[in-house]
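Every protein chain of the complex appears in place save one, which is left out.
We call the chains A, B, C, D and E, going by the order they appear; numbering starts again at 1 in every chain.
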């Protein structure tokens, strides 16, 4: 059995490997027949492929979330890699058919992230915030360490939610060091909980979609209510200043009403959280695009960065000639 | 004792009456001395007055919320009524010194409003919504029937919150009649609870200001959490469709993210609630301004209507000449 | 002869019926050959179909506005119904070839609408407005009761203009009842005339397009001039307050300059007309989309509602699982 | 009798001269007494002055539109010229009491402007447009040559409307010469009529205010209806292409819906008219402000130019030092 | 050898001619095979064509910038002209294979434009501006007279930069004549240099793309630095008023920050330059679209004019019937 991954194959190589079906859109070709537009994935990345003249049975079999054995050839289409499919069949039970084997995941292990997080929680010296944070991390432990931070755009991989949270925490620690007088426990508590509502807004790490509560309420409202419930269970007055400040951190973290925060930041620490969240997500989106871009070229236009493209400088300092 | 009210006096009349100090701003005149810019109120309306050369003792005595005996003369300043103060003293305990005697209030009695409301609740045939609505109206009964619907702009009088809610309910009933197939229980429940969070966002009917939770969380988040708490107490699953739909009604009722709703309406009934809320508030603001405007003139520019002024037509159909 | 309508057929049923060609776009397939993208319609609704390898003669024959006899099969494509065409020919003179037999129309008969309208006109007690309204309704009687209210989006069916007008009138009557002191004759006159300019802006009920005057002047300007002409014919001074107020109602009814009103509403009744027009159009658009949406699903994104989609709740209260 | 004009006096000069009261706002001073904030004008310009401790009789006497004999001293207040009033009385009938003697007016005589206009009309070779233009210029001859082009901002002087129109006509002639193929008769007709509605929107050259029709309909709608009436009188079909094109020129000339045009330009000549109108108004506003600005200084912020200020360069090329 | 040009052929004519490949996008058809979407050009204009089933060798051969001998048929597709390709081969060295033979170019010869420009430079009486303008025109002479003024939209032909500059100069001369007191030398200098930075921002007249400095700095910054360098070489103080004023003209000429000017115009002449630049570009875009539009029809929507389409009136004054 071949164990090479998708991006171990070069253009024009014949391929034979197990992959996860991440997306499977059924469309109709101009000749009137149906085809399936696949997105295949493994831990080396994602790639597209078209399956022409699909029968109703094919459509039923090859759904998103299934693992398949794929034979084909790697090609290039409009500067993007794609696969020409020769043959496709479902993986059997005897084969590596578990979808989680094919998911991209955070560059750090769950254990390492847990350990780092524990150290920061230790610095949350306010007992109310400390207890709320611990309570909610315990309740949503599984989701926090397995969910992506978004459906697409940035940190859209298993464990992305925890990894995004930790990156912001590191930046927050630097900010605390640079500006004396900040309320570090408040800032850290806000960072840890700011996106926890995604546990309820998104469906999970595989074939991620928005849940109905996610669509109708959004992760900001969903986590606010989790905090008040935590206050209830822990005997903390939800209208006390401690509770209000922490809730404000989460509720305002999108920064602008237009981005879905019902109030704008009115605490120094809330404004900082908003900036750091934005910075980390931006760097993640740019890096993801630059990784696939050759020196002297521009990335594709990035939707989450207002449609801008980014230049990757040449390494020898020579200027790319206009094409 | 004189029982005439503020607006029973005509321009140039000498006045002597009890009034409530609704606002008392201390400023410094160009001659370097302090003066108090008063807003006096009774049930006939509000009027301004300046108190020149105020001593520190005057400033301490004549605070917002106090009832005073006022002697002066009604004048006009830049087309607005104002009072020239001759004499001012606090009301004694023997006199009508209770502020609530001077508050403007809803044009309907609390009993009438309660009765009307009860009839509508009878039409909320979904048991979950019915119980949540009853639970919260009971919990916030006092506030619901005494609070204003806003700090200023519209329904800024005692009982304004209940009165605003009922006006929208009446419109909602007409809409239900006009468009078959609407979910009337959902619409009515949403209407009743949509502004209940103002009970927590505002400080009360007299000298109304925003509370800290009101500023940092806003009434939309504050009431959402009350609904989930109600679910908890009533044994209703807060993640059930019933709970999510009702919460969505409230959470989306400002219509646009820019207006502080964390999500836009994604239910037919939520979109309708937003329209009716807007319509009732607009009519209230325009009527309030038109009430003080002579035929053939324009109202002042109304802040809450994007700074527009409104024309009050002459009664005989003649066109006002340009001034 | 088969008398079943389009939506009487289920998916995979063979079909044989007369339909109206509502749209017929000629495109080129990737194989280099032409095809026609049809929209077929009858009173049960509209459906798409592709006609592959179309000859020049086919293109000439099968134009929008023609009635054809269609044989094919009902299918589903990307969750939308569509037809696979087996055979197509023009209807002959002996057959039901009159396009008006296939137009969707208002859910109320013209007589009923006329009667309702007459009753409201009776309440327009101002003689000038009453005469102008009667004059213009008489002049544009045919168009008023047969035109759609828009080219697409809302009330885009025969009689839609009258039906939309009546729905707003009903809401206006409720508002008049709720808020004492409104100028009901002005409001009703404004409602009746507000969209009458569409008689000149649009080409008619079948294969509706914008006329050149519609494109270059718009229905607001077109109807304003009709009112001044009516004044002329009826001996009413077009610069009298009555005329100016009525014209303002129409001219400002889009509410915002950005939406094509050259002035914003500066009359209480004009502001109300704007709100009710918006509300009725919104409900119509949402209902049209929800009608084709299964419980537990979202509608398509509605262009006229800022691209939002709307959730249709399940009937048993269970929450749809994320797909 | 003194014949010096306002700006013939230098700072600290004693003044004694007749002036027109252009504005007279009654306000209340911090000492509780009324004062009048005057704007005095003659053909040399406008200047402010405060009249302290005004009696009710003073207020009644010294209204906008009256001519007064003023004694005082020229001073400077916050870098703007102002007058300290010593004495003020109404001009008697024996004195130069006609307000028109004090109005600023166009730098060209009415005769000259008429003659120039006639020459351009000669170039309007399309008979329909020629007749409509002549008809309306005849009907509004008095207003066209005496009204300002705006209440303030630009061309706010007697004859400003005609002068603004002619400036644009000159630019239009240059554009016609530069770009072959333009429809010159259409462009010239549009230029001549574009602001004629100001004859109805504004009250006149002295103490200019908006009329009620001006406020409720705006000059664009008001002139459109004049054109259709002209068509009527002249036997031109108002729905002919000629009439529609001309009306589109006027109706679209503000360029953007946000600026009050109900449709945007969809004719080449309409787009050009919009640009030239904008250019002439901008130059007028900048020049008006620069005229009162010393070399090396900035003008005040100009409201009609988005609040920008403009630099007047030094004449010797030296750079003004930062203050 | 055939010497007819592309638009000398009518629809359905067989064609055989040399053309330049202006664009050659490789795409994949729904049948899975590659095709090339060509834009062919000669001095009569541009036209599209699809080359089906393209081999890798075809793709390599038929690149943008190459001259080919084309055999095919002129057709119409969605109201746009296109070519059905029968045969295609590269032009040989013996044939007219020089791309510059096929480029559209300015309607005026370089000599004529140079002469006109020289005359205007003569009017730049300020010696500093005169020397800077001459210096830079000399340095960038080749580019100024051969580059387009933009990659697409307006003046996108060889020599477009010079032609656009001269058109604005002509308008500027008319403005100088109309408004006495303008600083003509400053205005003319600003006009001449305003787009010179395009010499560095764009790659050249054929297959025009943005250079890396063009993308990362933009033509405004690129030319500003050229002016300061010119000051250096010519011994002019780059912080003198003369230098600052000239640089401000260029730096502010996009008018709004949103359009890429780092400062808005704060000189009368800078504001005028912005208006004239905008006017000339707009006329060019509209004329380009109207040239391909039949009387009684609308142009396509023009991207650079906010997506508006423009009506081309019929010549006999009849109104086009709604389609």
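Criterion: a contact is a pair of C-beta atoms (placed from the backbone, for glycine too) under 8 Å apart; a residue touches a chain by one contact, two chains touch by 3 or more.
Since this is a predicted model, take the numbers as computed values, not measurements.
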Shown chains that the omitted chain touches within the full complex: A, B, D, E
Touch with the omitted chain, as defined above, among E:5, E:131, E:151 or E:238: E:238
Of A:16, A:59, A:90 or A:175, the residue in touch with the unshown chain: A:175
Residue in contact with the excluded chain [from A:65, A:96 or A:313]: A:313
Touch residues of chain B, complete complex, unshown partner: 26-32, 203, 209-213, 215-216
Where the missing chain touches chain A, by residue: 167, 170-171, 174-175, 178-179, 181, 183, 239-242, 244-245, 264-268, 271-272, 275-276, 278-279, 282-283, 286-287, 290, 298, 305-306, 308-311, 313-314, 317-319
Touching residues on chain D - with respect to the absent chain: 29-31, 35, 50, 52, 77-78, 84, 298, 311, 319-320, 322-323
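Please note the rule applied: only the chains that are shown with their structure count from here on.
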Most distant chain from chain A, judged by the mean position of its C-alpha atoms: D
Classification of the chain D:chain E interface as same or different, half of numbers criterion: same
Centroid distance [mean C-alpha coordinates] between chain D and chain B, Å: 43
Chain B and chain E: spacing of chain centres that average the CA atoms, whole Å: 60
Residues within chain D bordering two or more other chains: 212-213, 215-216, 239, 241, 244-245, 266-267
Chain contact graph, described as a line, ring, star, complete graph or other shape: other
